[in-house]
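Here the complex is missing one protein chain, while the rest keep their positions.
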Amino acid sequence: MSNYDYISLIPILPIAGFVLIGLAGKKYFPALSGWLATLLIGTSAVLSLFTAYQYFIVDGAANGVYPQLLPVDMQWLQFTNTLSINMGILLDPISVMMLVVVTFVSLMVHIYSTGYMKGESRYATFFAYLQLFTFSMLGLVMSSNLFQIYIFWELVGVSSFLLIGFYFDKPSAVAASKKAFIVTRFADLFFLIGILITGVTAHSFNFTDIIANLTSPEFLKEYSATFLGFSVVTWALVLIFIGGAGKSAMFPLHIWLPDAMEGPTPVSALIHAATMVVAGVYLVARLFPVFAITGSGAIDVVAYIGIFSALFAALIACTQTDIKRVLAYSTMSQIGYMMFALGVSSQAHDAGFTASMFHLFTHAFFKSLLFLGAGLVIHAVHSNDMKDMGGLRKYLPITHITFLIGCLAIAGVPPFAGFFSKEGILHAAYTTHPDIYYVALVTSGLTAFYMFRLYFRIFWNKADIHLHHFHGEGAWSMKFPLLILATLSIAAGFVPFAHYVTATRTEGHMHTDIMFSIAPVLIGLLGIAVAMMWYKNENDRADKAVAMMRGVYRTAYHKFYIDELYIFITKKVIFNCIGRPAAWIDRNIVDGTMNFIALMTGEISDSIKGMQSGKVQGYAMYFFAGVIGLTLICLYIWM
Amino acid sequence: MNNIGIEQILFISTALFFIGVYGLFTRRNMITMLMAVELILNSVNINFVSFNKYLYPERLDGVFFTIFIIAIAAAEAAVAIAIIINIYRNHQSIDVEDSEEMKY
Partner (left out) sequence: MNLNLLILIPVATAIGIIAVKGLPRVRMVALAGALVQFILSFVLFFSFRAERASGNQDPFVFTQYYKWFPSLNINYQIGVDGISIAMIMLTAFVVLAGVLISWRQEKWSKEYFLLLILLSTGAYGFFIALDLFTLFFFLEVAVIPKFLLIGIWGSGKKEYAAMKLALMLMGGSALVFVGLAGTYFFGGQSFDLSSGAHITMDPDKQMFFFPFLFVGFGIFTALFPFHTWVPDGHSSAPTAASMFLAGISMKLGGYGCLRAATWLMPEAAHYYQPLIIGLSTIAIIYGAFATLMQTDLKYINAYSSVSHCGFVLLGIGMLNETAINGAVMQMVSHGLMTALFFAAIGMVYDRTHTRMVKDIGGLLKITPFIGTVFILAGLCSLGLPGMSGFVAEMTVFMGGWQNPETLYRVATILACASIVVTAVYILRAAGKTMMGPLVNQEHALFSDAKWNERTAAFVLLTGILIMGLAPFIITDIIYPGTHVLMDKIASGASITNEIELLK
C-alpha cells in the first residue's frame, strides 16, 4: 500500500491560488498571476498523475479488486449521531480517473488562457476564478460523502456563474450566467431532496455506507415503503438524477448550456465541455450500485433521458450557425451518450459503465481540443458565426489539423479515441437495449455530419478570403495545448480502460468486435460524406436540402422552442401568477389588515373624543351620573 | 326640641347637597360654582355631625372630621380663588364655558 499523504495538496493548491491571486493578484502581480496559477495547477496535475500511477500501477488490484481508499476523512458538520457531513477524499478507480482528467484539462486551459486572455484588464481575476473552479471540481470528484458532493456541486455552479459572467458589462453574459446558475439551482433542489431522503433512509451520507446499506439484502427485503407507486429508493435516485441532469444539461434542463457560451472560450473548454458538465454522469456512476438495484426503475430513467438528449441535441446542432453553440449541443449529445451508457448497464452487464467512463475520459480531451481550437478561430475572425468564416486552413494550419483530429475523434472514426469509447457504448446498448442502440446509431451519424459541417464551413467552403486584423495564429502558449490534446485524442483510445475501471472495481477487459463496428463506422463515414458534399465547396445543395425540410429545420433551428416555453413559465406564470399576487396580498391584505386595525383604533378614538369637551361641568355631570349609576347597582345587588 | 329626629336633619343636608350639585352644574360663574361646592361640603359636615350625635354619642370622630373639612375647605377656597384669578387674567372672564382648552 502506497502512501497518499500528499493527496490533500491536490485541491489545496488551487484554492490557495484562488485566495492569493484573488486578494493580491490584481494589485501586486497582475502579469505573473497567470503563470502562478499555471504552476499551481501543474503541480496538482503532476500529483494527480502520480496518484493514478500509485493507485493503478504500483498498488494495483488486490485480489482482482481495486480498493476504495479514504486517506482523508473529517467530520465537518454533524446533524445527528449518525448523520453528518464529512469532508473526505475517496480514492477509487473513477475518482482517480477524474482527478487526472480534471487537473490535466485544467492545466491545458490554464496554459492556453495565458495567451488567450492577454491584455484583459481583469487577467488576474480570471485566473483566480479558474483556480476556484478547479478546486471545486476536484473537491467534487474526490468527495467521500453525498453531502460533500452537493457542497462542491454548488461551488462549481457558482464558479461557472462567475466565469460565464466574466464580461459582466455585457448584458447577454450576465443573462447567461444567471440562467446557468438558476437552472442548475432548480435542478439542485431535487438533488437536495434526494440527498435528504437517501440520508434518512440509509442512515448515512457516506458513499460506501449508502451503497452498502441500500443494496444489502436485508434492506431490500424490509424496506418496502412506497410513495405513489415507487419505492423510496427509486424516488431518491430519480431526484438525485434530476440534479445530475441539471448540471449535465440533459433534456429538459439543458437550456443553460448553449447560452453559457457567452463566457470566454477557455472557460467553455474547461467547464462546459470537459469537467463540470460531466459531473452528472459522475454522480450517477458514483451511486451506480444503488441505481443498478434490479427493479428500481431509476436506471431506465437515466437511459431514456440520456438517449433522448443525445438525439435531440444532435438535431439542433445540425442547424446552428454559432460555432460555439454547435459545440455546446454536441457536448450535450455526447453526455447523453454517457448517460444512456450508464442507463443500459446493470450489475450483471456492466460493460456500459466502463464504456461510459471511457467516453467521459476521451471526450474530455477531444472536446476541450475542439473548444480551444474554436477559440483560436474566433480570435482570428472576431466572430462566432460560421458565415464569417471559411477557407481558414491557410491562415490557421495548426488549428486546422488539430481541429480535424478532434472532429474525427468525435465522429468515431478509427483509430481515434472517440471510436473506442463510442463502440463500447453502442455495444453495451446493443446487448441490453436494442431500441436505444438504433437511436444511438442514427445519432452517431448525425454527430459525424454536424461536426464535419462545422469543420468544412470553418476551414474550407470559401475559396479565398481576407482576414482583417489578422496577427498570426496565436502565441505558442495557445497552440501547445492544442497539440498535446490532439495527441491524446489519438492516443487515449488505446488505454486499456476496462482493465482499470469497471462497475465492480474489478479488473475487466475490453472486448472489441470488428464485425460489430462496421455499421457504426459506416454510418459515421456517411455523415462525413454528406457534410463534405454539401459544405466543402460553396454550393446550394445544403440550401436545397433545408428548403425540402423547412418545417423540421426551423423547429430545430429554434431549439424546439424550449427556451420560449421556459420564458413563458417563468416570466408569465411564476412572476405574474405567484410573485405579483404575493406582493400585492402582502401590501394590501396582510399589511392592509394591520393598517386597518390601526385606522379603526384612530377612528374610534376620534368618534369618542367629543366626551373630552374641556367643560368642567360636563365632567361633573358624567361623574355624578356615574355615582348615581353605581349607587343603583349597589342597591340592586343588596336588595 | 327633643322631637327633632335624624330624618329631618338628613333631609336638610340632602336638600343642601342637591342644591349644591344643582348650583355646580348650572352656574357658569366660577365663584358661584365654588360657593356651590361649599354647600356640598357643608351638607357633608351636617351629616357627619348628626350621625355622630345620633349613632355614637359617646365619640367625637364625626366632629373632628367636620373641623378638618372646614379647614380644608378654607384652603381649597384659597387655591380655587387663586386659580380663578389666574384664569381671569388669561381669559378676561370667569365664565367656566370660556376656559375649555383642556380637551381632546
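Should a chain be cited, it is by its letter among A and B, assigned in written order, with residues numbered from 1 in that chain.
Keep this in mind: a contact is a pair of C-beta atoms (placed from the backbone, for glycine too) under 8 Å apart; a residue touches a chain by one contact, two chains touch by 3 or more.
A quick note: this is a predicted structure, and the numbers were derived from the prediction, not measured.
Trainee: For the chain that's been dropped from view, list the shown partners it touches.
Mentor: A
Trainee: Can you work out which residue in A:552, A:578 or A:625 touches the chain that's missing from view?
Mentor: A:578
Trainee: Which is it among A:300, A:538 or A:591 that touches the chain not included here?
Mentor: Answer from the full complex: A:591 touches the omitted chain.
Trainee: Just one of A:77, A:545, A:565 or A:604 touches the chain that is missing; which is it?
Mentor: The missing chain is touched by A:77.
Trainee: Among A:32, A:70, A:193 or A:220, exactly one should touch the missing chain; which is it?
Mentor: A:193
Trainee: Of the residues in chain A, which ones touch the absent chain?
Mentor: On the chain A side, contact with the omitted chain comes from 75-80, 83, 85, 147, 150-152, 154-155, 158, 165, 168-169, 171, 174-175, 177-178, 181-182, 185-186, 189, 192-193, 196-197, 199-200, 574-575, 578-580, 582-583, 585-586, 590-591, 593-594, 598.
The rule we apply is simple: only the chains that are shown with their structure count from here on.
Trainee: List the centre-to-centre spacing of chain A and chain B in whole Å, with centres computed as mean CA coordinates.
Mentor: 95
Trainee: Applying the document's contact rule, which stretches of chain B touch chain A when the two form their complex?
Mentor: Residues in contact with chain A: 21, 24-25, 33, 96-97, 99-104.
Trainee: Which of the residues in chain A come into contact with chain B in the complex?
Mentor: These residues of chain A touch chain B: 609, 612-617, 620-621, 624.
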